[in-house]
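== chain A ==
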Amino acid sequence: MTKVEINEELCKGCGLCINFCPSKVLNYADYTNNKGYHPAKLINPEKCTGCTSCYLVCPDCCFEIYR
Partner candidate 1 sequence: MKKVIVKPKVLHNIPWHYCPGCTHGIVHRLIAEVIDEMDLQKDAVGVASVGCSCFNYDYFDIDMSAAAHGRAPAVATGIKRVQPGRLVFTYQGDGDLCAIGTAEAIHAAVRGENITIIFYNNGIYGMTGGQMAPTSLPDMKTTTSPYGRNVQETGFPIKMTEMLALQEGCVYAERTKVSNPASINKTKKAIRKAFELQLSRAGFTIVEILGTCPTNWGLDPLQAIKWMEEKLEKQYPTGILKNSKGDSVICDKK
Partner candidate 2 sequence: MEQVLLKGSEAIAEGAVLAGCRFFFGYPITPQNEIPEYFARRLPQVNGTFLQAESEIAAINMVYGAGGTGARVMTSSSSPGMSLKQEGISYLSCAEVPCVIVSIMRGGPGLGAIQGAQPDYFQAVKGGGHGDYKNIVLAPSTVQEAADLTYQAFDLADKYRNPVIILGDGILAQMMEPIVLPNEKQDFPEKNWALNLDKNRPRNVISSSYPIVEELEKVIIRLNQKAEIMKGEVRWDTLQVEDADYIIVAYGTSARIAKAVVRQAREIGIKLGLLRPITLWPFPYDAIYSLVPQVKAFFALEMSTGQMIEDVKIAIGRERPVYHIGRYGGVIPRVNETLEKITAVAKG
């Protein structure tokens, strides 16, 4: 059982996490954060395996992962 939290205000919507997530858990949010970016958002959280790929490729340290 894993849980991923995204700090949406730090996110710049670069999409690297979305691309590198092997389970397609993430996508862009349809809303924007205070900086005007569409942050990454969990769309299929139940599919998350806790592989930490999102954390690894995120250039802005937006992810925290719980097990």
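The candidates were selected such that all candidates are chains of the complex that A comes from, given by their letters.
Convention: a residue touches a chain if its C-beta (ideal position, glycine included) is under 8 Å from a C-beta of that chain, and two chains touch if they have at least 3 such contacts; residues count from 1.
Keep in mind the model is a prediction, meaning the values are calculated, not measured.
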Report summary line: Touching chain A in this complex, from the list 1 or 2, is candidate 1
Query - candidate 1-facing residues of chain A, complex - result: 1, 3, 9-10, 12-16, 19-20, 37, 50-53, 55-61, 63-67
